[in-house]
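Complex shown without one protein chain; remaining protein chains in place.
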Amino acid sequence: MAAHGHGNSVHVFPISMYAKNLVALLILMVLTIAVAQVNLAEVFAHRGWSPALGTAANNLIAMTIAVIKGVLVIQFFMHVKFGSTLVKLWAMAGFIWATLMLFILMDYGTRRFEPAPAFDPQDRGSALNREIERTGENPPADNEIRVRPRY
Amino acid sequence: MASIAHSEVDEYPVHVHHQFEDIEQQNDSYVVGMWTFLVTEVMFFGALFLAYILYRWNYQPDFYRVHENLNWKLGALNTTMLLLSSFTMVLAVHFAQLREKKKVLPMLGATMLLAAGFLFVKFTFEWPIKFQEHLVPGITFGTMPEHLHGASPRAAEIFFSLYFLMTGLHAIHIIIGIAIIAALAGMWQKDKVIVTEDYIPTELVGLYWHFVDLVWIFLFPLFYLIPQ
Partner (left out) sequence: MSSIAGNITDLPEDQERKHYLNDGTSLKSWLTTGDHKRIAILYLISISFFFLLGGIFASMIRIELTSPSGVLMESETYNKIFSGHGIVMIFLFLVPSIPAVFGNFALPLMIGARDLAFPRLNLLSWYTYMLGGLLILTGLILGGTDSGWTFYAPYSSMYSHGTVALTLTGIFVAGFSSIFTGINFIVTVHKMRAPGMTWFRLPLFVWAMYATSVIIILGTPVVAITLALIMVERVTGIGIFSPELGGDPVLFQHMFWFYSHPAVYIMILPSFGVISELIANFSRKRVFGYHFVAFSTLAIAGLGFLVWGHHMFVSSQSMYQSVVFSLISFLVAVPSAIKIFNWTATLYKGNIRLQTPMIYALCFLGLFTIGGLTGLFLASMGTDVHLTATYFVVAHFHYVMVGGALTGFLGALHYWWPKMTGRMYPDGIGKVNALLVFIGFTLTFMPQFIVGYMGMPRRYHYYYFAPEFQPYHIASSLGASVLALSFVIPGIYLTWSLFKGPKASANPWGAHGLEWETTSPPDSHNFHHIPVVTDEVYDFPGVEYAHPSHGKKKKKAKDAEGAPTSKETH
């Protein structure tokens, strides 16, 4: 089909490229479910390694597969592979939120090293606030929680 | 240069807005603009992902126990539907590039159908059960403790807060996406020059849709496939 205008630089890709990507994405999805069924923590424990490492391995594999799927979608479905440098740059720029994540995790992660008695390394959640029982024998007295209009 | 472009602009059926010199500048600008918007969306969801990662890191065992309430098979079905919808969307763009209206419309229709299917599964099978099992954060949370599977109620409440917030925000984006695709399909149906002669509007809608799919690609393993 003759294109109007000057050098209408439309790259038309064959449907087979998209189909191959779809198949790859579906296979990766099946793979991620399959790996999730395998309890790597137990497997590692059997071999004498730390089970926490097994959980971490599971997480790592799941995230790696998710990232690969994401890259496939971005590169091929969103045409970033064939786009200008500017588009590639912006496609990567959004992930600056990762710095937010990194710094915040560093904050919570280094709290254990502080000389503060409130943090109990056995209970990871102890840096977060104390338990308030909703149900059970000792519900908090009403006068401790001020009722206020919600809008 | 500028003067050459002017004569070609008159021939080009799609209207070039007055601030642009030629259609190429206009299209490039729209694509960069759309990507900039998608970057804001990445930051929008990214903050929620961050909160999720923080709490999951701190409450890993509790999250594992309580996530069993989420049916991974339904999640897999949803993921498949969304991946297929991304495929049909990119095919719609492909046919738009080739200006084959007869093939664009079915593809857009298929995308909308799959998206509607996603919402149907979510809102008919997944969410209502949580309400019945008292797993929605609030006053009634955790009053049926068997559904907590031994997780601490505090951590479980956080898990479900994040679940509803993130899948809810994602569902809002899907609903908006369906509306936009419907509008696009309407324009194709009416043979509006702006979409039939220039594939860029379809491509822009496609970019948005692929982004929505991308978010789900990350949501699915994080919520449904938590390892022990």
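Should a chain be cited, it is by its letter among A and B, assigned in written order, with residues numbered from 1 in that chain.
Rule of thumb we're sticking to: contacts are C-beta pairs under 8 Å (C-beta built on N, C-alpha and C of every residue); 3 or more make two chains touch, one makes a residue touch a chain.
Remember, it's a predicted structure, so these values are computed and weren't measured experimentally.
S.K.: Which of the chains on display does the removed chain touch in the whole complex?
M.R.: A, B
S.K.: Pick out which of A:K20, A:H46 or A:R111 touches the chain that's been left out of the picture.
M.R.: A:R111
S.K.: Among B:Y55, B:W72, B:F118 or B:W188, which residue is in contact with the omitted chain in the full complex?
M.R.: B:Y55
S.K.: Using the touch rule from the top, list residues of subunit B that touch the missing partner.
M.R.: 1-3, 17-21, 25, 28-29, 32-33, 36-37, 39-41, 43-48, 50-51, 54-55, 136-139, 153-155, 157-158, 160-162, 164-165
S.K.: Since one chain isn't shown, list which residues of subunit A touch it in the complete complex.
M.R.: Output for subunit A: 86, 93-94, 96-97, 99-100, 103-104, 106-111, 113-114, 127-130, 132, 145-146, 148-151.
Heads up, the rule we're going with is that only the chains that are shown with their structure count from here on.
S.K.: Along subunit A, where are the residues that touch subunit B in the complex?
M.R.: Subunit A reaches subunit B through residues 1, 4-10, 12-13, 15, 18-19, 21-22, 25-26, 29, 32-33, 36, 39-42, 54-55, 58-59, 62-63, 65-66, 69-70, 73-74, 77-79, 83-84, 86-87, 90-91, 93-98, 100-101, 104-105, 108, 124-125, 128, 131, 134-135.
S.K.: Which part of subunit B faces subunit A closely enough to touch in the complex?
M.R.: Residue positions touching the partner: 4-5, 8, 11-13, 22-24, 28, 31-32, 35-36, 38-43, 46-47, 49-50, 53-54, 57-60, 72, 76, 79-80, 83-84, 86-87, 89-91, 94, 97-99, 141-143, 152-155, 197, 199, 203, 206-207, 210-211, 213-214, 217-218, 220-222, 225, 227-228.
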